[in-house]
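To start, I am sharing the structure in question, which I have written as structure tokens.
The complex appears here without one of its protein chains, the remainder shown in place.
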């Protein structure tokens, strides 16, 4: 039996609680939030869960094995740090910390204490992203040329972090995971329209080993919600549309033919052609359920998580540098690998 | 009665011929191509059209008032130059020339000789683009924040020009037209995957007066065909999907609400909200027909064309600088206005 | 404080429990199911809820004011009957009963005892269906000509009832509600492919007062999931696509123009035209939450429910007669109004 607590019952925390309440072998013991109304809501839904406004209650509770942190980004590091110091396994929402240095310290602490540190990169626990990884790894797409991602919608503005910190961790974590590597450079442009100094639109340009480029568009200022990743390989191409309920992944065969001459407007419209398209069936659970189960599994088996501290650190580092590039007007900046970043003394 | 000739009967020329054959008050006299098979095809379709492999035949023909040039880009300048020198009105396919200097010379010649010089920026003659211009000009969208454009598909690779020269002229001409201004800087990234040194994927980042940014993604290496322009304003937003046959333009009211807390995965999926959406009816003719009629109209009335030489020059200048930025690894470069570019002696 | 119980914790019941657990002023006291595993699951999720395999426990519990019945269709009548006899308010899943006679008896009992009897026609509690009703009632669509509905998907085969009993209650309840009337005749065709004698595909043809026709296609044997209702009026038309997450309702202005002649394939493709399209914003809660709140509200105020017993009876009657028509090879059959059906002695 593993006993867990959740800190933060706002936007995301209740989903963590809902999942952990249902897991066999897990006791969802304590929920923490500063807001009493949120705590009352949780208590009504789950009478068996203890609620408190004091995070220290869970750090000091010897029964608690693991803590999930779903609070504002700036509090990730101090809370995760306290938890690790208290010997708790930690699942912290993305981005794992507010700076490379913070993330480095958390990784160091978890390594030193042999604790599970996991970043909440939920997309790594979806059937779709794992299908993409499989299609790339197996060589079915051929050599990867480039990946472009679009993650835009209207609203859900954050007040404490910009759109890069808010949305790009999804894309970076997916890119690193499916490519099995980390970017070497980043260049980014962004603009703050609604709130001063908080970018709501940004474009990231990443280079990965092997001449692979990745381009990411994130925005809180877009009329329709788009969650789209296009992977272009030398053999096949793939579109991952996360908004679609039934056809998230589509794989396109090559098969271009160009109609060299035409005499009418109609033939012109027909002149772009495609090969076969294949939509694999995906057996989707709720990704968060998979993620939470994986966290429990890693604690029980002492294994490293798919989205472990290193992976959380790598994402934080790219985001930090992307924001620096925005301030430098799009200058291309080199990135350090997690190998370098986690060497003893790297953070100092 | 206006008498016209078409040079180039390959990809686009037959559509020009088809339109001009049908216009009242226009005599479609001569078609020129180096390829005899193409000429035979034209002769069979339009027995009344004279065909020749000699472009000089049309330059020297005193009956011919106007010439449409639909040949490879590198020949645009020499052919248009000869035509203007011979006193002919010129409609030249986009991009108008292969360099800023070439385009400057054509503008100068047309101005000096009081001839119509028009660039074939067909999209400026669509109902959709004119609706966008109207919605921006009338203030219905509010202050414009940013515009992002995507023009990607698989294939139709060019061998003489890269994807920026091939596809971006559409976006730049549309942006300049609907915003009523010209970009001040450009930064661009691109990569050549299929043919060495010919970029098949590129991203352009433009800044326009008034803190407006525009981002353009062009590619020949994308599994599905996307022709999409998103305009984000302070009051409303707009998506122009040129691939849609019945709903090219959609205008989105603001109306964001954020659901602050939720307890289930389902509520999470519902938590992005939108305002009303409005799809104006567009009465679309074939855009090329509108363009050709406009060319004839400008000749008859001595008016400047919507896509006149200045507009063609502005586009060529942006493209040229974008390609320079790609070579300089994404460096942001300043742009000269057409005002500067067309000052006497500007080209030297 | 209202105290409630749920009978049936299989497919739908847990959603009822989840909602009632969260309502202020409501005590979700008892959950009933014959399956012990289901009961254990409920007990784990909601430790405060008492579980039992004995439905009589709730009928005999004087604390319980209201009962929600989410069991197989054939048990609706006996359970609802017992509940009404015991003086409980009843919310019963759709279809309310397995025959007109059964439904008549339930209506009679509720009327005699002055109890709330409500059928679980969830769609009547969606923002989309209420928007349709509003657009029809206000005259914005003009005179209604016809409504066609499609409710098809693959799977979720029922073993005890055919596709008409399973899916068509949604359509009939929506049609009756938005039109504010009841059909006068029904003709239906159906076929049983997968299970013998249990139709998995059916087509219903209904006539409503005022020359309005409604056509309904229901199927468990369709490759993609379609939930679509098209309302055609003399002024405007409307499409309700329940599968869409962001654009459930689209209102189409008239504005047809026919292009009388054309010379190319391209013009042919452009020759169907439409007027403006308008997508109203809908503020959607979970419909079941609305339904449950409405049930509580009607108990508290002593009001008739939107989907009261009469409405449940009307739906059951149409379904029963549709199935009879299928057996009679599509013969058009007259329907009785709920007025007639609820006259004293009507059921005998």
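We call the chains A, B and C, going by the order they appear; numbering starts again at 1 in every chain.
Heads up, the rule we're going with is that contacts are C-beta pairs under 8 Å (C-beta built on N, C-alpha and C of every residue); 3 or more make two chains touch, one makes a residue touch a chain.
Keep in mind the model is a prediction, meaning the values are calculated, not measured.
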Given C:54, C:137, C:300 or C:332, the correct residue touching the omitted chain is C:332
Hidden partner sits against chain A at residues 18, 22, 245-247, 253, 255, 257, 263-264, 266-267, 269-270, 272-281, 283-284, 286
Residues on chain C facing the left-out chain by the touch rule are 10-11, 14-15, 18, 38, 41, 45, 145-146, 148, 153-157, 187, 189, 191, 193, 201, 203, 205, 211, 213, 215, 217, 219, 221-225, 230, 232, 234, 237-239, 250, 252, 254, 256-258, 260-265, 268, 271-274, 286, 288, 329-330, 332
Listed in rising order, the chain B residues that touch the chain left out are 21-22, 44-48, 224-225, 243, 245-246, 264-269
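To be clear about the criterion, only the chains that are shown with their structure count from here on.
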Centre-most chain by CA centroid is A
Chain A onto chain C, same sequence, C-alpha superposition: rotation to the nearest 5 degrees is 180
Taking each chain's centre as the mean of its CA atoms, chain B sits from chain C at a distance in Å of 52
Among chain A residues, those touching two or more other chains are 45, 224-225, 264-265, 268
